[in-house]
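Let's turn to chain A:
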Amino acid sequence: MSVLTVLILIPLLGAALTVLVPRVAGDPRAIAKMVALGTSLVTLAAALAMAAQYNVGSGMQFTEQRDWIPSLGIHYAVGVDGLGLVMVLLTAFLVPVVIAASWHDADDRNTAAYFALMLALQGLAIGVFSATDVFLFYVLFEATLIPAYFLIGGYGIASRPERARAAVKFLIFMLAGGLVMLAAVIGLYVLTARAGEPTYLIAELSALGISGEAGRWLFVGFFFAFAVKAPLFPVHTWLPDTTAAATPGTSVLLVCVLDKIGTYGMLRFCLELFPEASLWATPLVVVLALISIVYGAFLAIGQENMLRLIGLTSLSHFGFIVLGIFVFNLQGGTGAVLYMVNHGLATAALFLVAGYLIRRRGSALIRDFGGVEKVAPVMAGMLLIGALATAGLPGLSTFISEFLVLVAAFAYAWWAGAIAVTGIVLAAIYVLWMYQRMMTGPVRPATEGFADLSRRELSAVVPLVVALVVFGFFPKPLTDVINPAVEDTLVHVEDSTDPMSLGGAE
Partner candidate 1 sequence: MTAFWVLAPVMVAAALGLLFVRKAVHAALLLATVMMSLAVLYLVLEAPFLFAVQIIVYTGAILMLFLFVLMLIGAESRLSLVETIKGQRVLAVLGGLVLGSLLVIAIGQVTLASPVGLEAANSGGNVEGLADVLFSTYVFAFEATAALLITAALGAMVLAHPERLTPKESQQEMAARRVREYAEHGRHLGPLPAPGVYARHNSVATPALAPDGSVIEASINRTLVPPRPADEPDLPELAADEDEEGPQ
Partner candidate 2 sequence: MTEYVILSAILFTIGAVGVLVRRNALVVFMCVELMLNACNLAFVAFARQHGNLDGQVAAFFVMVVAAAEVVVGLAIIMTIFRARRSASVDDASLLRY
Partner candidate 3 sequence: MTPLLAAAEIPVVAPVAADGVLAWAWLLVALPLAGSVILLVGGRFTDSFGHWLGTATAAASFVLGVTIFVALLGRPADDRSISQHLWTWFDVGDFQVSMELLVDPLSLLFVLLITGVGSLIHLYSVGYMAHDPRRRRFFGYLNLFVAAMLMLVLAGDYVGLFLGWEGVGLASYLLIGFWQHKPSAAAAAKKAFVMNRVGDMGLSLAIMTMFVAFGTTAYAGVSEAASGASEATLTAIGILLLVGACGKSAQVPLQGWLLDAMEGPTPVSALIHAATMVTAGVYLIVRSNFIYELAPTAQTVVVVVAVVTLLWGAIIGCAKDDIKKALAGSTMSQIGYMMLAAGLGVAGYAFAIFHLITHGFFKANMFLGAGSVMHAMDDDVDMRHYGGLRKLLPVTFLTFAFGYLAIIGFPGFSGFWSKDLIIEVAFGHSTLVGLAALLGAGITAFYMTRLMLMTFFTDRRWEPDVHPHESPKVMTIPLIVLAALSLLGGVLVIGGWIGDFLEPVVGHAPHPELPVPAIVLTLIITAVVAVGVALAWLLVGRQEVPRTAPQDVSFATRAARADLYGDAINDTLVVRPGAALTRGLVGFDSGVVDGAIEGGARGIGGLSGALRMLQTGYVRSYALSILVGVIVVVLALLVVNWA
């Protein structure tokens, strides 16, 4: 059994434990929380242990492959390369942070279920990032929606009907994307069954070099799902609604982990399986990504609700990530993957601090705050760091990824770089304007009694901040892992689309 299987199972078992254990012992809430946190820490430890064993640059590792539905060529197949590894690590890292940060968020509801759902989400997400079988990926991809749906609908900070609405909207968007992808997944089956043996293994599929019209249709199917997930303009509208309704902890898991599946999928599936179609679609995708960058930033500027605002910043950032992926060069690819990690860290920090603020004030409206820095300087500082990371300040890890993507975009086409670069100004505007309105100015009566961050709250955010700073100056551990994986993908794309290799022009 691969360590990845263990990594998938630990949180899932932990989720079951979280629900079950409290029934037999004392204060059910506290025990549920402890179990959940413990599980997530064990997962993190296991993930780190795996990372320590990882052999840089030698392809898929920790693989395991078992027949699942043999007649349909479906396997339980897992494995990670650099790309998967960093995403698994990010997932393993963020969950304990989120659990610690949302310690009291579900106290008035079904606490155990809240944390169990989070763990379930984690297990499934790790599965998604390590699946090397398209079908398995798809199954887990869709399965993540269920815990997410319940997390949004059951535990949001908005009013019940609003939350429920947001949950439904989220799920319907996701299902719309997912089901379109299902058509493409089915297409793969039909294609491979025709070609001989039906298979869903990525390795075998990518060796097929699917091209032509079929490849394009399948690409569209996959890309649509990932674009909804990521999200990309114009299928992003679920995002702000969701982040505004869900608890910040949930939002972290959604935006920082789940949404990454979209961009991860683009890299892993769109590019690997349909290289020719990916190149064919590039102009349109680049344009969409650019629109997302600018459009998302403008929307963020115009928000009144900080959770919506943070959600929309992600639209802008996902634009960057997609841009990086689809400009087809190493800087872009690596930058995009790095961006996924960094965006996860930065946005998580923002969401968590926003969560702390909301717990204290009972409102997510920016205008309900003011002068917080005076009463809670540490909290303000954390928010500022998160905000600056979101704005891509050099010295924080987000800068590197953003810069790599920008450079790559510029190399792809100068206008792409020029449009994308406006994002950095807009980012400064939205984060700092939010900061200005909430944290500075005279202390408002409503914010007067704010306590600064407690030790628990601080301990949840500090790892994020430390990671942001450390990777800001020393991203080598990440880039070393990411580079070979991205390079492989790009080489594959190049090979498969090089006319010479397709049949010899001379």
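Keep in mind that, in the parts below, a contact is a pair of C-beta atoms (placed from the backbone, for glycine too) under 8 Å apart; a residue touches a chain by one contact, two chains touch by 3 or more; residues count from 1.
Per the selection procedure, all candidates are chains of the complex that A comes from, given by their letters.
Source: prediction; values computed, not measured.
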Among 1, 2 or 3, touch partner of chain A in the complex: 3
Touch list for chain A against partner candidate 3, complex: 172, 233-237, 295, 298-299, 301-303, 329-331, 334-335, 371, 373-374, 377, 381, 388, 391, 393-395, 399-400, 403-404, 406-407, 410-411, 414, 417-418, 421-422, 424-425, 428-429, 432-433, 435-436, 439-443, 473-476, 479, 483, 487
